[in-house]
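With one protein chain held back, the other chains of the complex are shown just where they sit.
What follows is chain A.
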Amino acid sequence: MNGLGTFPLGRHLPGDSFLHRSDPRAKLLFLFGIAIAAFTARSVAAVLVLSLLVPAAIAGSGVSPAYVVRAIGRTAVFVGILAAVQLFIPRPEPPLFVLGPLSVTAGGLKEAVLVWLRLLLLFALGALLTLTTPPLVLAAGVVRLAAPLRRVGVPVDAFGLMLMLALRFIPTLLEALERIMKAQAARGVDFTSGRLRERIVALLSVVVPLFAFAFERAEAMALALEARGYRPDAPRTSRRRLAFGWRDVVLAATLALALAVAAWDRGRGGP
C-alpha cells in the first residue's frame, strides 16, 4: 500500500535536464511517434530495440533510474494482466500447452508479450514526459499542436484544459486510494488480514469511497474554475512562449530512427 502517492504518471518533478528543456510539443510528438512505431513493429526483437529509448530517456531526464525502474516494475504487473487477455483469444494453431480451459499457442504468447512490452514502453516514456513537463506547459503544448483544428470548430482550449486536469487527477486518485486503504487499516483490519472472502469484501469497500472522492473532487474543481471566471468557450491567453531548439532536433532524429526500425521490421514480415 505504500508508494502509490509517489507513482510518477501525472507528476511533475522540476529540473534542468535535456528533457526538461525540450519543447513540450516536441516531446508530445515524440511520444505519439513512438506509439506509432511500437504498434507498427511486429517482432519482439524490434520492440525490445525500441525499448532502448527508455534508459536513454531516463538518462536525459535526470530522474533517479531506481525510482523509474521501480515504477515500471509495479506497472508491469498491472499491464501484465491486460496483456494476458491476448492468451484467451482463440487462434487456429496447435497449442503449446493447455492450462485448464486455456490453450496457449505460440502466436498468443507472442502477442501477449508484444502488448505487454508496448504498453510498458509507452508508460515509461509517458511518465518521463509528465515528470519533465509542468502540467500547464504540457497543456499549452497540446493546444498549440492542435491549433489548426480550431478552424474546423474543435474546442482545442477546452481539450487542453481537460487533458491537464485528467493528468493531474492520476496522482490525486492514487493518493486517495492510499488514504482509503489507510482508513481501513486504522480500524485494525486490511486486505492482508482475514479469510479470502473478507479480504475481497475489504478490497471492494475501497471502490465506493474512491468514486465518491473522485466525484467530490471533480465538483470542487468545476466550482474553482467557475469561481475564477473560466468559460470553456472563451479564447485563452497563453503567457507561455514555446520555441524549438537543438534538443528538439535530437528528439526528431531519434524518432525518425525509431520509425525506420519499426517500418523495416514490419516490411520484413516478422519472424
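Quick notes on this structure:
In the analysis below, a residue touches a chain if its C-beta (ideal position, glycine included) is under 8 Å from a C-beta of that chain, and two chains touch if they have at least 3 such contacts; residues count from 1.
Methods note: contacts and distances are computed from a predicted model.
Per the UniProt record, the chain missing from the shown structure is "ATPase", taken from the list "ATPase", "Glycolate oxidase iron-sulfur subunit", "Inositol transport system ATP-binding protein" or "Carbon-monoxide dehydrogenase large subunit".
Within the set A:56, A:89, A:166 or A:208, the residue that contacts the chain not displayed is A:208.
Only one of A:22, A:130 or A:184 touches the absent chain when the whole complex is considered: A:184. Across the interface with the omitted chain, chain A contributes residues 2-3, 5-6, 11, 13, 63-64, 66-67, 70, 179-180, 182-190, 192-194, 198, 202, 205-206, 208-209, 212, 216.
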